[in-house]
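Of the protein chains in this complex, all but one are displayed in their positions.
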Amino acid sequence: MPPLSSSWILALVLLAPAAAALLLCVVPAAQAVWVRRIAVLATGASLAGALTIFFHYNRALAGYQYEMLVPWISSLGISFHLGVDGIGTTLVLLHALCAFCGVLISYAITDRVKEYYIFYLVLITGVFGVFTSLDVFFIYFFYEMAVIPMYPLIGIWGSDVKEHGMVRFSKEYAAMKLTIYLTAGAVLALVGLLWLYASSGLQTSDLVALEHHFSLTPLAPHLQRMIFPLLVIGFGVIAPMWPFHSWSPIGHAAAPSAVSMLHAGVLMKLGSYAILRLAVSLMPDGARLWLPWLAGLCVMNIIYGGLVAMAQKDLKLIIGYSSSSHMGYVLLGIAVLTPVGLNGAVLLMFAHGLMTALAFALVGHVYDQTHTRYLPELGGLAKSLPFIATCGVIAAMASSGLPGFANFVAELLVIVGAWDQYRLQAVLAVLGVVITSVYMLRLVRGTFFGQANESLPHARDATTPFARLPYLILTGALLAVGCWPKPLISLIDLSTRPIIARIARAQAAAPGVGSTWRESY
Amino acid sequence: MTLPLQHYLVLSGVLFAIGLAGILTRRNILFLLLSIELMFNAANLLFVAYARMWHDLGGQVIVLFIITVAAAEVTVGLAIAILMSRQLRTLNADEARSLKW
Partner (left out) sequence: MVNPGLNVGLLPWLTLFSPLAAAAAILVFGIHHRRLSSSLAVGGLALSFVSAACLLLHVLQHRLILPIETAVTWISLPDLTVSFGVLLDPLSLLMTLVVTGVGSGIFLYSTSYMSDDPGYSRYFGVLSLFAFSMLTIVLATNWLQLFLGWELVGFSSYALIGHWYAKPAAADAGKKAFMVNRVADFGFMLGIIALWAWSSPLASERTFSFQVLQARLPHLLEMGWLTPHVLIGIGLLIFCGALGKSAQMPLHVWLPDAMEGPTPVSALIHAATMVAAGVYMLCRAFWLFEHIPMALQVIAWVGGITACAAAMLALIENDLKRILAYSTLSQLGYMVMAVGLGGEAAAMYHLTTHAFFKALLFLAAGSVIHATHRQNIWELGGLHKAMPITSWSFLIGGLALAGFPGLSGFFSKEAILSLAYERNGVLYLLGAMTAALTAFYIARAWLVAFFRPAHDSHAHAHESPSVMTGPLIVLAGLSIVAGYLGLPTFLGEHEAHHGSPVVVAVSLLAVGGGFGLAWLIYVQRAISSALFLERFRGWVWVLERKYGFDQLYNWYVDVVQQRVIAQACQLVERHLIIGFAVNGTAWLTQAAGRVIRRCQTGVIQQYALVFVTGVVVLVYTAIRR
């Protein structure tokens, strides 16, 4: 463990946006400039902290680092416990990048700026909380904290999804559906968590203690088999697992672009992260029993999501369905339970988060400038928006898994990891890459290339360095990891390996059960 | 010579039943208020009867309280009734539904 004195960095990452949200409550609403500056500073501080943690994470020691433990309700064994391992570090960095860029992109918001930023910062805090907490209670607490602000953010600052000029899904519908869906999923997961808490017999919700306890004395298999699906479906709703995905594309489409960025970029990863951290890691027997089913559902995500994306005409719906398609790869990587696949899943969470945040930011810019995101009405924007169009092509290429972007490496790892046990799924996953390029190229072709639509208002490009900064950060990170993935992969590998090892041990202890883990040939 | 307790109880029960029947069957708000008064008085009668039987003045004190509260209640009730008759031109309780959804 690094010296105790450095654990404040992680607390800073988590608390800076929370403090900013509190501060904003007392800033007069008229001071929109200061409201924005405070938000930028807070998320900037988080980003700096996340980068520090990323570069200074002690790889030789591995395990949870930057830990901070404050007992809270000792009679129930609940404490405020922070700490990150390789997976946590990766996701904290992802979220810090997305949040910082999202705050910058939010400069486009002009209505009720103060309230917007308060909710936005609460959302950011919630997500940081999930990724940094090592206490099941607080993971759940922060999870809810991240979900609830979505309701006002979409309901107040969102926009309706239109088709042929008619409202297809109103923003109120989207906000309501998203909130109810995610809360319902959370309740399901809560039942599972309480059950887990009660049946561990430890009287603690500390994740590290639970991990340690369950690796020594695993939970009874019949309990694992019942609790595991509760957690997977509950958190799978936000992942979003097919067929519980339908809140997500509509929610993305209706949300303001900075919210969609966080939402598709990071919030969806909460689900896969929680599945990995709470379900798979704590209940290896349940995992072995249920993950083959999950692997089947993932393919539905990938293929079906891609095909539905092909049929969409709203830019945000295309990207929304594409997200649900790509999250299928993440879930597949988790479901295959091989070191390579799991590393791919975590790396893909990172890569997809950046890519999809970039895509939503770009669509947001196009929408702000042209007041439409209906594909048939767009075209030829590359002429007036060269920078945005370039980034658009980059995002489309990253999404279709072009080498040089992190997505390629991650998808490769998932597919390679799935090959031995789930060959059909792996083949279909490769097919999913083809499907992705179909709709992504269609999007780029329809939006940026071809004849310009004369009836559209004149669009202005992002010209100042400040306006370009979020796009540059996101593309830069995608490219950096895509060109030189080794450091990040080895960091992730440090933390996925113990999980795999635990499951392998469970497998060894319980022979004869259907094997999903490849020992050797 | 004193009346046995049973007489008070019966009278109180009859009064209460009359009041209850009035509440359940009448729609006129004045009759509703009257019926409520009847039920109050049934309770008061009981209190007084038992107070006397057990030589405990507490029962009579409570009766005084009830009378006070009942007076206040009738004041508010009659005020509503007057407003209602002015605004809605009716004293029928069922017709006052503007706050119902």
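A few remarks follow.
Think of it as A and B in the order they're written, each chain with its own count starting at 1.
In this section, a contact is a pair of C-beta atoms (placed from the backbone, for glycine too) under 8 Å apart; a residue touches a chain by one contact, two chains touch by 3 or more.
Every value quoted in this text rests on a predicted model; they were computed, and no experiment measured them.
The chain omitted from view is touched by exactly one of A:M150, A:A382, A:A395 or A:L478, namely A:A382.
Set against the missing chain, the residues A:M150, A:A175 or A:L413 yield one that touches it, A:L413. Summary of contacts with the chain left out: across A:S75, A:T110, A:Q451 or A:T464, the touching residue is A:Q451.
Think of the hidden chain as still there; on chain B it touches residues 20, 23-25, 93-94, 97, 100.
Of the residues in chain A, those that touch the hidden partner chain are 177, 180-181, 243, 246-247, 250, 304, 307-308, 310-312, 338-340, 343, 380, 382-383, 393, 397, 400-404, 408-409, 412-413, 415-416, 419-420, 426-427, 430-431, 433-434, 437-438, 441-442, 445, 448-452, 484-486, 489-490, 493, 518, 520-521.
By our rule, only the chains that are shown with their structure count from here on.
Averaging C-alpha coordinates per chain places the centre of chain A 65 Å away from that of chain B.
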